[in-house]
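Note that one protein chain of the assembly has been removed; the remaining protein chains are unaltered in position.
Take a look at chain A:
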Amino acid sequence: MIGVGKAKQYANVLDRPIGKGKQEVSLSAFAFLFSELVQYNQLQVDNIAELERRLEDAGYAVGARVLELLCHREKGNRRETRLLGILSFIHSTVWKVLFGKVADSLEKGTEHEDEYMISEKELLVNRFISIPKDMGAFNCGAFVAGIVRGVLDNAGFPAVVTAHFVPVDGQHRPRTTILIKFAEEVLQREARLD
């Protein structure tokens, strides 16, 4: 059992004003918190895939809430129903609110019809992270991939979302690409709507 029930005394959270979302905290505060999230989850798992899955789960919870919040605040209670609409909503609106800028690029995969990529030269969550050699391809961007999946899934676009490092010529640090692979039903619906 979790805790003991007690009479509610507080005002309903839905009665409170939603806020303009302009408040800020220091980047270090976020970085410290994120680092604790990673360290805690590292202790709970015994392989990289599992660690990425747990970070993705945490991100998913954030994404689901971000979608709801932004649809209320930025879009007059409407949400996107078309594939390109929701992708550009993530690339511009969501990115701007969460990371203070639009994402560096949004591209369609060249080999597969159902794949799209959002790339970021310096992803916020990877800024203070260095990956030890023995952790191979581990990418903290899994958290952001989770956010993207949370937004997509809750808007009715189920997808598999993963984060990858892509080396850039002449750059010391690789960029991070968030790869989105939509479920078949999404593409079928999209084809019907065209």
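Keep in mind that, in the parts below, contacts are C-beta pairs under 8 Å (C-beta built on N, C-alpha and C of every residue); 3 or more make two chains touch, one makes a residue touch a chain; residues count from 1.
What we mean here is this: contacts and distances are computed from a predicted model.
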item	value
Name per UniProt, for the chain absent here [options: "Light-independent protochlorophyllide reductase subunit B", "Origin recognition complex subunit 4", "Extracellular globin" or "Trafficking protein particle complex subunit"]	"Trafficking protein particle complex subunit"
Contact set of chain A toward the excluded chain (per top definition)	1-6, 8-10, 12-13, 19, 21, 23-30, 32-34, 36-37, 39-41, 44, 54, 57-59, 61-62, 65-66, 69, 97-100, 124
